[in-house]
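This is the structure, below, for whatever I ask next.
Every protein chain except one is present and positioned as in the full complex.
Per-chain numbering from 1; labels A, B and C assigned in written order.
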């Protein structure tokens, strides 16, 4: 029997759970095991991720990307400090103030960028301006980069290394919000290590929920001493699962046999197919390179009208300054088939 | 084939997930649905719980009991305020400072009790002592009761009503930590409403994880206007699941066909069987009434030795002042059979 | 005997205390009086300020402008909320994160402006953009205006009223940072009420320290119900003086016989004299109108060199985007005589 055409392009969090991950959760559901992370599945996580990243890491699973980011930042920024990030960073705009909550009030300082990728010169200038101030000025203690970025672009390893290097020269720690890390790595075709610790990242929010998990993200510390208090921070945030094996099972299944990359490749391919189809339609403008699984598109009114009339679901999105017209965001996922994309394009073309 | 004997009495959070709840999560795993609680399962929760509690409630699912308690308190106590609770309350001792974190620094003031049930006179005296002070004194703004209590006892509705009444006369809001609410209600044989809003409770942490869910607790507001900001508090704590249906599915299955009470009855019966077996052993002392699914026991060294030699797992527990000897805690769960209890007792008796 | 020429133009906080204020503190130093604000001088403050502002106000003295602003904001913005202010606002850049600390992590959202005075259209657009979001977005709960502004300009009453009106239509509370409120009122020649509650201000940080006091600012609530918890917030911040009469004495003396306006007029006149002298020097550019007691000046290197060689003290200041050259800030005070200004100008002219 045919699958119904998938019409929901609102987000990669509207999808269901990858069958392999759901199966792993089922398999974990046998009998009594120690709670709070003292089970075998949870114990294995450090080794699994150390293997994946080719270095010793300390890994902490949490339920949401917001928790992962906010907790990670709390480990590297004091309450009186500041974090530099992109003006459009998710941590600054879409997390309900969680970073400020977990850091006890640190500032998020936004830097403008052309396409979500921070410019090295802009960062450098900003850090220079922050130097030499007294206690009236919140010291910048961390840099947070998003990979893939908020505009669906992807940093290459050398870009990340350049930014990290500038940050580290000023004593900053470097965080990566990797809610869509899998999509970025799938695009780059590099090793996960190449865009993280080898490029100067100290701590990574390794996303899984948007790419197949139910509710699981991993905070990965490449400098394990930064994680000294992290179990306490997790517990204090109410994020320590008692039946912790079900968090661990998700993450294990997610990286087993490169499911995370396989899923991301499907989503990325759907985005590429959708983007190239859209660009062929007169009046459509895609302001950013579609490197991962998101498309930001300025659509002519008739295209928009047809899609909405056909019950397609997606969000309008605030366009960056300087862009005219109505922008929408389209997100593809690991559960999308070519037929879903082609159906969308057929409606769009009218 | 025979089940292996269950030897882990460490906690009711070492158990697996009730099959009916796991099934519900599987069934929820179909296709794309709106995220962040805008799906049908999530939308239905208010009605389901309003029905269960026979009044209009506002329900918010979260992942852990610590999150449920800390968030609930943050809705009823300002940062400069104080909460009165039992000296041994979980919120004060076992939640890693989460209540202080979510309330932004409110104080938890412990009152001593004989068996975990707060005494009305003690509460009354404490509140009187707090009156008439200026800004040097943190105003007491809430009472938090635990049902079943930290010592495995259960309040009857009139006891709760008496405490709530004293609290409300002084303008306090009343919270119930119901991590083991099911066990208490199963024991009392009353309606859930009888020990909550009808007895003066304003907000309940309705536990499910210890009694069959994977990771789900419900914060139930009986005064929905207290919940005005609650969605923001949840998001800010990083507790808003994007694939929210999987939280909702757990809670729905948990209360469907009274699974919650059925599970609790099994656990409670196991505790009664175990308690009466233990009391028949010379030298064993059970200082508290075993009203729910927990037993606190002073065991003679030979009994302890035999149990440990036989690989039984349980925690030593700090005995309350005035009790001599080594105390342990034994917790039973919905997955325990008479054979498990009888095997334990056989070893204990030697 | 001649006074030495005053060469310190670094800030209006380098000056000494007005003799009338120091005398009032001396006079308050007689015998035992009730502490913590229960003395006669402190009790009189509400009446004194209600008279000054021609309406019933609740007044709370604190020691610093940073404390006044941060505490005032904490009374009108919840921890998960946001405040809109100018990009260059003191609260956002010069207070070491105190607003985030006192509000428990609220966001400060900066809006750009031409000269420190927020544009009504810009505010309106920003508020519209914030509408209709869910808990992922921090709700904007307050507007904070600075009078005189960070660039030394002054809002007239109608400008403030226009901004307040937009803010109030969206349910925002309106705060005024009046560290240099006296200078603004002296320039406008209006009643203090005209630029505060009559123009929609809910709470004012009424500065005194920069204009003659030792260490005293008044938080003035025009809606006294906003102040319900304020005494607790002050105490919790460690800002409640036990010998409170010495705070009250400063504020009383400051407003008695319009000392505050007299002092401000001297400082403003010095700025006008200095500004007009500077503008007559070739190559000098003053990008902003010098409405109060601050001058921001782009000075040619030779002018700068001569001033520094003559031991004049002032701060370099980050120029706003679009301005070329080295900018400095010059601040005048109530203790400056025409001779001080003329001496400065003589050196500047070379």
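Keep this in mind: contacts are C-beta pairs under 8 Å (C-beta built on N, C-alpha and C of every residue); 3 or more make two chains touch, one makes a residue touch a chain.
As the structure is a prediction and not an experimental result, all values here were calculated from the model.
*Asks:* Looking at the full complex, which residue from B:79, B:152, B:192 or B:207 touches the chain that isn't shown here?
*Replies:* Touching the chain that is not displayed is residue B:79.
*Asks:* Consider the whole complex, including the chain that is not shown, and state which of C:42, C:64, C:88 or C:113 touches that chain.
*Replies:* Considering all chains, including the one not shown, the answer is C:64.
*Asks:* Among A:56, A:136, A:279 or A:338, which one is in touch with the chain left out?
*Replies:* Going through A:56, A:136, A:279 or A:338 one by one, A:136 is the residue touching the chain not shown.
*Asks:* Among B:6, B:107 or B:329, which residue is in contact with the omitted chain in the full complex?
*Replies:* B:107
*Asks:* For a quick check of understanding: of A:49, A:80 or A:181, which residue touches the chain that isn't displayed?
*Replies:* In the full complex, the listed residue that touches the missing chain is A:80.
*Asks:* Even though one chain is hidden, which residues of chain A still touch it in the full complex?
*Replies:* Contact residues on chain A toward the absent chain are 36, 78-80, 104, 134-136, 139, 229, 231-236, 240.
*Asks:* By the contact criterion defined above, which parts of chain B meet the unshown chain? Give residue numbers in ascending order.
*Replies:* Interface residues of chain B facing the absent chain: 79-80, 82, 93-97, 100-101, 103-108, 129, 135-138, 318.
*Asks:* If you put the missing chain back, which residues of chain C would it touch?
*Replies:* Its contact residues with the unshown chain are 4, 6, 8, 10-11, 13-17, 22, 25-26, 29-36, 62-68, 70-71, 95-98, 101-102, 209-210, 214-215, 232, 235-243, 246-247, 333, 335.
To be clear about the criterion, only the chains that are shown with their structure count from here on.
*Asks:* Can you give the whole-Å distance between the Cα centres of chain A and chain C?
*Replies:* Going by mean C-alpha positions, chain A sits 42 Å from chain C.
*Asks:* Per the centroid of Cα atoms for each chain, what is the distance between chain A and chain B, given in Å?
*Replies:* Here the centre of chain B sits 35 Å away from the centre of chain A.
*Asks:* Where in chain A do residues touch two or more of the other chains?
*Replies:* 95-97, 101
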